[in-house]
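Structure first, then comments.
Some chains omitted; the rest stay in position.
For reference, chains read A and B in written order, and residue numbers begin at 1 within each chain.
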Amino acid sequence: MTIVVQNIDRTDRAIIDGLAAAGVATVHEAQGRRGMLASYMRPIYAGAQVAGSAITISAPPGDNWMLHVAIEQLREGDILVLAPTSPCDNGYFGDLLATSAMARGCRGLVIDAGVRDIRDLTRMGFPVWSKAVSAQGTVKATLGSVNVPVVCAGAAVEAGDILVADDDGVCVVKRAEAAEVLAAAEKRLAAEEAKRSRLAAGELGLDIYDMRGTLEQKGLRYV
Amino acid sequence: MTIVVQNIDRTDRAIIDGLAAAGVATVHEAQGRRGMLASYMRPIYAGAQVAGSAITISAPPGDNWMLHVAIEQLREGDILVLAPTSPCDNGYFGDLLATSAMARGCRGLVIDAGVRDIRDLTRMGFPVWSKAVSAQGTVKATLGSVNVPVVCAGAAVEAGDILVADDDGVCVVKRAEAAEVLAAAEKRLAAEEAKRSRLAAGELGLDIYDMRGTLEQKGLRYV
């Protein structure tokens, strides 16, 4: 029941970096409006925009033992993803663990629980998206698992899936779909550029997207 | 049922700007402690302080079609106010819509739902007060209405009412009462100035407001 899966498949770094550059909203749309974690997942500081392969952690409430186990599994470019087995806002992670994770190339933490030492983490430039900020400590008494499928903040995440995170929240991309999603995202970004100019010039979405006819047909009345 | 009211009455720009300058807390007090939207309505960035005439939007959950319709109704100095017909935290609004709204003179958005692209919105200086930040996308399938009365975050808002918003939240002022509320707000600000100096000098509110007698009479005991 409590296992550590050691050799997980990861996606090509270029694809991951492309997804990071596209950002959460674009990636989410590009994969058919799927993959968002719950909106209560907020960054501890503004401005970070990252993507990485998920090292998943299933941990008991109030017990951060498995974080130490998971850190050994990190490779350059990974992101830690922790889901407690029941709702918990304890501060599972702080500056010491962040120091260790950074030393192994970790790009950030996504945790459906609490985090602490956020001033230090901000100073270190280690981004965290969490449900809570809390200094409430944890124990190291009960095992969980690493790199098993988890549900984190309402989204199913498997080890090696790509997590994309920025000021808008966190989105997960299935590993098998990463290349295709990136292509769709880049196409979308290009298309938006043209629209942005027209909108900035005062043209209306009603006209650009040719909506007036459909709206009228659906019964919209102007009074 | 799904209508767009086109010609709404607005308040004189000088009054609106006066209310913006007074700020939310003062305006709220000046109108007898009424009009606050729920405290979960938070700005996406600190420091914005605006007021504007409400263009109201009643929209289905997860459907942002009416935002395009509403933008056409905007005039310089307006604020968009969106209330979903049932609780929803989807990101109805992002940088493209903001570009369009700004091009028409819109001063901000108040939305009892989610918003996305907040880094871009911050960069553009387009302020939003929302219930959530979320990249979760919406569809354009079902109509709503524009410039009908709505309840937004617990407050009744009619098209043309004045929304005042700053770091303390959002307050609505009835259009018919705007001039009177501004007068009361300015009087209040003047009165506060004098009190502030006395309090800064170490005088106590207990003495300034002459509370000691009443407190004793009500039964307060010092032990």
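Following the convention adopted for this analysis, a residue touches a chain if its C-beta (ideal position, glycine included) is under 8 Å from a C-beta of that chain, and two chains touch if they have at least 3 such contacts.
Everything quoted here is computed from the prediction, not taken from an experiment.
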Copy count of the single sequence across the entire complex, 2 present: 6
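Here is the rule we use: only the chains that are shown with their structure count from here on.
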Centroid distance [mean C-alpha coordinates] between chain B and chain A, Å: 31
Interfacial residue positions of chain B with respect to chain A in the complex: 2-6, 65, 68-69, 71-72, 89, 91, 94-97, 99-100, 102-104, 114, 116-119, 122, 132-137, 140, 143
Contacting residues of chain A [partner chain B, same complex]: 24-25, 28-29, 33, 36, 39, 42, 46-47, 49, 166-169, 171, 192, 195-196, 199-202, 204-206, 209, 211, 215, 218-223
